[in-house]
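Only one protein chain is missing; all other protein chains are in place.
Chain lettering (A and B) follows the sequence in which the chains are written, and residue indices restart at 1 in each chain.
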Amino acid sequence: MTAHEISEFLAPIRHEFPDQRSLILPALRFAQEEQGWLPPEAMAAVAEATGYSQAYVESVASFYDRLYTEPVGRRVISVCTTLSCMLRGSDELLAHVAANIGTNGEGTSADGMFTLQRAECLGACDRAPCLQVDSDDQQGPLTHDDADAIIGALRADGAPTRYDR
Amino acid sequence: MPQLNSVYRHREFQDLLTLSGYERAGGWNGLKATLEMSPDDALYAFQRSGLRGRGGAGFPMGRKASFLPKDSGRPTYVVCNADESEPGTFKDREILDKNPFQLIEGVAIASYGVGCERAYIYVRGEYGHQAEVLRRAITECREAGRLGPDAFGPGAPFDIALYRGAGAYICGEETALLESLEGKRGQPRLKPPFPAVAGLYGCPTLINNVETLAALPPIMHRGADWYAAIGPEKSPGTKIFSVSGHVLKPGNYEIVMGETTLRELIFDLAGGLRDGREFKACWPGGSSVPVLTAEHLDTPLDYESLAGAGTFLGSGGCIVMDDSGCIVRASWRLAHFYRHESCGKCTPCREGTGWLEKILGRIVHGDGRLEDLAMLESLFGRISGRTLCALADGAVAPVQSALELFRDDFVQVIEQGGSPVPEPMGVINV
Partner (left out) sequence: MSEPDEAPVIITINGQAVEARKGAMLVDAAKAVGVEIPVFCYEPRLGKPIGACRMCLVEVEGMRGLQTACSTPVARDMVVNTTSDQVKDAQNGVLELLLANHPLDCPVCDKGGECPLQDRTFQFGPGETRILEPKNHFPKPLDLSPLVALDRERCIACFRCVRFSEDVAEDGQLTFHERGDSTEIATFSGEPYEGRFTGNTIDLCPVGALTSNPYRFVSRPWDIKNAPSICAGCSVGCNLEITERDGEIKRVTGRPDPNMAVEEGWICDRGRWAFPALTAGDRLVMPEIVDQVGRRHVRIERAVGDAGAILRRSGIRVAFLLGTPVTVEDGFLALELSHLLDDAPVARLGVSDDGLGPLRALPGAQMHDMDGADVIVMVGGDPSSQQPVTELRLRKARRNGARVAMVGPRPTALDGNTAEALRTVPGRLGDAMDVVAERLLGSSRAIVLWDECDLAAEPVAADALARLVASTPGARAIELAADVSGPGLRALGIPATGVLEQIEAGEVDVLITVKADPTTGPGGTRWAAALNQVPTVIALSTHRSPIVDLAAIAIPVLYGLEEAGTLVSMAGRAQRLRPGAIGPEGAAAAWEVLVGLSHRMGQPLPDRTAAQAFDRMAKRFPAFSGLTCTDLGLLGAPIAAGTGGPAAPARRAEGEGLALVVSTPVFGDATAHRSDALDCVREETHLGLCPAEADRLGVSGSTHVRVTTPFASVLLPLVEDHRLHEAGAYLVLGDPASMAATLLPADRGPVCAVISAPVAQEVGA
């Protein structure tokens, strides 16, 4: 992702923000769409496109859970483990998903296809236990078979062309 | 047990996901009525309605709007807080998903009242799907001229910018949200000044929750007095409760304030518990509020009654636990949440939430000592009430109340050598 591409993405929304610093978060989200995470070059490109320092951009990025400054798999699976979900079996769901993709708890599968992470309340407690793939709609309530089916379908689909996390 | 879908009008009408469908269902009447008033009259109507903020603190919406200085010489902003991240809360999600135009209309109404030409809706990063629905709705409004250069009449512009967060509970706190919206780390600001005086970009800013703003169109359409007359005097109107946990029908329920009890919410609306299970505890207003026991089940659901029961209405995210659950384990899990979500600015919160989690974890895993309970008790006051924002208070409240109300459970877990992992409820199709 180049600074130029980021600038082009920002062009139509620039006028919405009297202070251009506000563009950093949208720019980071956009930069992340390409590789699914933010390698240093992507953050440097955001810095260039927004006029803020690279360290500043990384500082902002690292504050937020859904901006990844370390590589992650082609699909990020978030299993909510906060109270409502815990009461309905989220820990077991997490363990099950981990077993399916071959990670020991949170982590990235050996083939780089999945990153599994425990998430804090996803705002879908009515669907507990639930998971979310990238920032797609939250899915649940899930039996372990449901989870297997979701993972199977993701495997079959391969990697998305843009990542929205 | 009166239910009234005033915000959740999608439950009454079809096709609220298109502008035409929304208008057929009476959409935009509230804004039309508002635009016929002067902004001051609109502000006055907000106040008369008695609508209180639905994001957690319950501050009267109209009063807050009236705090914005009119002669600051700077632009005024309205910011809609759609960061919904309070554990157990998913009511705003349904508005975004199913009734986005009512939110847009509500934002427009509030903006007219405070003289704002550009409003922002800050949607939590995880709500990717919901943000997309809202984005489409905003685009449709622009295309139809409902937003844009002549939104409030010829030459009277108004528009909304959608802003997506990126995963941080703290960005629901209003000043952290503003920081985040300004492109910074989402860390709360020192107050005063309050956002009403110096908010977004240092300008006067009105921040309200999604549900608060989405409540405005019916209020303006049917009249502030209509709304004020619903429910108790100090907590008028309807409120959406998100019910989750060990209930058979988890979901959102919009009820008339004060006319439904906690018991009715849990046992009638949300389907009650599994056979053979007893009610153990519930956190009625999201996880940041003191927990309640079976004794409190007959409390009516409104701000004052819940305060009387020693808790808060909060966000209305009601998490229910039956007797299969362990209160110590639940407390530990919540402590984990707050430790993970602390922004790290204040010492008591940054260090204290971690300490709480560690002590509770030790107890849950069998290394607890009875002295730990006294230590916890002395820690609460050192964390709570001593920080910039209320996250730290929210971290303490559920744990402190659990220890007060369920002390025996804590002692038992310590003496037993830990809390066994309970059989989870799992998926139940009702």
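One rule holds in what follows: a contact is a pair of C-beta atoms (placed from the backbone, for glycine too) under 8 Å apart; a residue touches a chain by one contact, two chains touch by 3 or more.
Everything quoted here is computed from the prediction, not taken from an experiment.
Colleague: Which of these touches the unseen chain: A:37, A:63, A:114 or A:163?
Modeller: Candidates A:37, A:63, A:114 or A:163; residue touching the omitted chain: A:63.
Colleague: Given that one chain is not shown, which residue among A:17, A:30, A:52 or A:114 touches it?
Modeller: Once the missing chain is taken into account, the touching residue is A:52.
Colleague: Sort through B:95, B:359, B:405 or B:425 and give me the one touching the missing partner chain.
Modeller: B:359
Colleague: Which listed residue (B:100, B:300 or B:348) would be found touching the missing chain in the intact complex?
Modeller: B:348
Colleague: When the complex is taken as a whole, what residues of chain A touch the one chain not shown?
Modeller: These residues of chain A touch the chain that is not shown: 40, 43-44, 52-59, 62-63.
Colleague: Tell me, which residues in chain B touch the chain that this view leaves out?
Modeller: Residues 168, 170, 185, 187, 190, 339-348, 350-355, 358-359, 362, 375, 381-383, 385-388 of chain B touch the chain that is not shown.
The rule is simple: only the chains that are shown with their structure count from here on.
Colleague: Chain A to chain B: how many Å between their CA centres?
Modeller: Roughly 24 Å separates the two chain centres.
Colleague: Enumerate the contact residues on chain A facing chain B in the complex.
Modeller: For this pair, the touching residues of chain A are 13, 16-26, 28-29, 50, 52, 59-60, 63-67, 78, 81-84, 86-92, 119-129, 132, 134-138, 141-143, 146, 164-165.
Colleague: Over in the complex, which chain B residues touch chain A? Could you list them?
Modeller: So the residues of chain B touching chain A come out as 75, 84-90, 92-93, 118, 124-129, 159, 161, 163-169, 180-186, 201, 242-246, 250-252, 283, 287, 317, 319, 321, 325, 329-330, 333-334, 337, 340-341, 343, 421, 424-428.
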